[in-house]
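Here you go, one structure.
Note that this complex is displayed minus one protein chain, with the remaining chains in position.
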């Protein structure tokens, strides 16, 4: 975990509301696929709290990039940064995607959740594991904003869905996933996307009893385990008690889908 | 009084900590010498309140400029603006320098107070009134930051003082003023600068009973008279009562020196 | 005069029998005597405004500095400088009557008698829709206690004021109390027709270099977005404790902010500090509320009042 001030190499808009931020660090930052950083435009008075962003790509030991959607005040402040701008960063944070004991892999990306799985796909490819990617977005514009081109460049089997059918299959990304598993494929699922999507992916995984890992989101106060604000409800033997809630930032952000109590949403949205 | 969003033409640093901000307005903004504007970097969450800045120069009916010193959060936010940046502006505000019944004029500028008197000097020159300018700053750097070159370009008799003697006469600007009046000159004094300077100018004016006008500063909440936060204590016949305090923004910012109770400082500093 | 065309009927609300064209009201002390805004906004579009605190006699106010900005807000210790009730009735009201907006006279005094005297003067005025009793100004405590912080004193004054008032009585609550529900109940039982909340929270800022308070008065009232969460909570608490219409106040700077208060239980809202840094904010909030009705297909904003869904 390194607390530092990084410098903006570029902050390009991929599609309206979606940007690719490349940062240069003074020191080497070792990151594993699925880890994240807490970022904030340097010396910005508002908002106070840093925001969590998955490491999208490692361009070099000192150059990392992030893919983000402009949601509110924090991401808006980041969107104003130009080359040379400064970013306060705490990195790397959280656990990473476990790929050791997976023979065959399925990667499900929903919307900006894609940011957390590009490095995973790269790793799986490097490890020579057979990998099928399902990439869902609300529209072609959003798909492009969520890094579609980078995923295409991986040359992995890729199924794209959009809610409005403007690109690929019309509908939700879980539909082709379900069909795929119904064909009898046994593989480990890695999913990142909106809560509802991951909840559905978890259900499907249980149905086909496929191992499934999900990278969760929660509003984060600190990102390193001290505020205990980012919790998700997990299944425990006894009644609600200590251990019923786990921190997304340090116990996660990646959890086996079957330990999460999906009916208890961590986000207000 | 116009509420609008202006566009930055340029925001050049004249000297470390001092900048010249040129703004373009969509509509014509009629301003008289000594008036000011409430400015804030557009969409900045912090600080909330706009800051008061004298109109330094009118480059055209729709282009005005401001000279400012980077003090704290508000001016810092302004200093980050580049060409094309947006500025929330309420303008023009306050009264203006009365020059009608002045035969001969003296202008005293202390530090960034210079920003409020350049247009005055231009007007006096245009009106063909004999004018002597006293320009004080803490150092040559600050003098340059406070627009020294623009004042020199006026070709009016100009005496420069610096606290450290790095330029012109060493010492406070009120010293040459006093000598000048001692020579028996009768003229109307127009002064803008730090409270202590104006207080001293007021004393000198009384001593030589020269008419004297001062442009005051106070922390401003609104700039258009509704918060009643920017008051200065004025002399009244009776005891303290309604009328004992006047608003710098709407009753001023320019007041005859002899109505001000100089012992009651409007600023914490 | 008929300005009806200006108004979005879905935004109309009623408080103590008074109809407001919309729930957006300028807060006392931040809206002057209304006329100062005539150049900036269309006063006829405004739901209403509350005047700067009016006392029986004009007041000087506190020595400067009177305001200082803090993170997300500001501290003020104006000390109720005002022209006095009489001058308001004679000089301001005639000009205000030209506009189709509800004028609320914010009343202040150092003693019960002062309040009653001010109300009696204002009773003669034409064009005042209601009175707002400012019993919660933190910058003028006499003998150390603020009337608004004591249920007993507040109820006593409310009762007297209600008797004297020729118009509906709104009482403005202080947030500087342990249990605002108890205070609200006492004031409503004493006859208040409506409650407005919150006034400012008492705060202090120190100039480390001079080691003096940044405000000459020492302490001041904290306002602005910084206090919004406290205000929303209090509106929600009071809504469950009394059954008179509430006017929510505290850090409102957008339509979304206003909606938070309405959902929490406010019938109308007042915008204060935001008027300083965004002089046309009231107009923006009114438009924003109309847009919201469009989106949700809502025909009356009143259906939103106190609609908070608890988990």
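Note that the chains are named A, B and C in the order they appear, and that numbering of residues resets to 1 at the start of each chain.
Keep this in mind: a residue touches a chain if its C-beta (ideal position, glycine included) is under 8 Å from a C-beta of that chain, and two chains touch if they have at least 3 such contacts.
Because the structure is a prediction, the values reported are computed rather than measured.
Only one residue from C:48, C:109, C:251 or C:272 touches the chain missing from this view: C:251.
Interface note for the absent chain: among C:11, C:89, C:263 or C:293, the touching residue is C:263. When the missing chain is restored to the complex, the residue among C:128, C:227, C:247 or C:268 that touches it is C:227. By the touch criterion stated above, the residues of subunit A touching the omitted chain are 1, 3, 40, 46-50, 88, 90, 218-219, 221-222, 224-233, 240-245, 264-269.
Listed for subunit C, the residues touching the missing chain in the whole complex are 70-73, 75, 149, 176-179, 201-206, 208, 210-213, 216, 218-220, 222, 224-230, 232-233, 236, 251, 256, 259-260, 263-264, 307-311.
Definition applied: only the chains that are shown with their structure count from here on.
Of all chains, A has its CA centroid at the greatest distance from the CA centroid of subunit B. Subunit C has its Cα centroid 35 Å from the Cα centroid of subunit B. Annotation: 54 Å between the Cα-based centres of subunit A and subunit B. Those residues of subunit B in touch with two or more other chains are numbered 46-47. Shown for subunit C are the residues that touch two or more other chains, namely 71-72.
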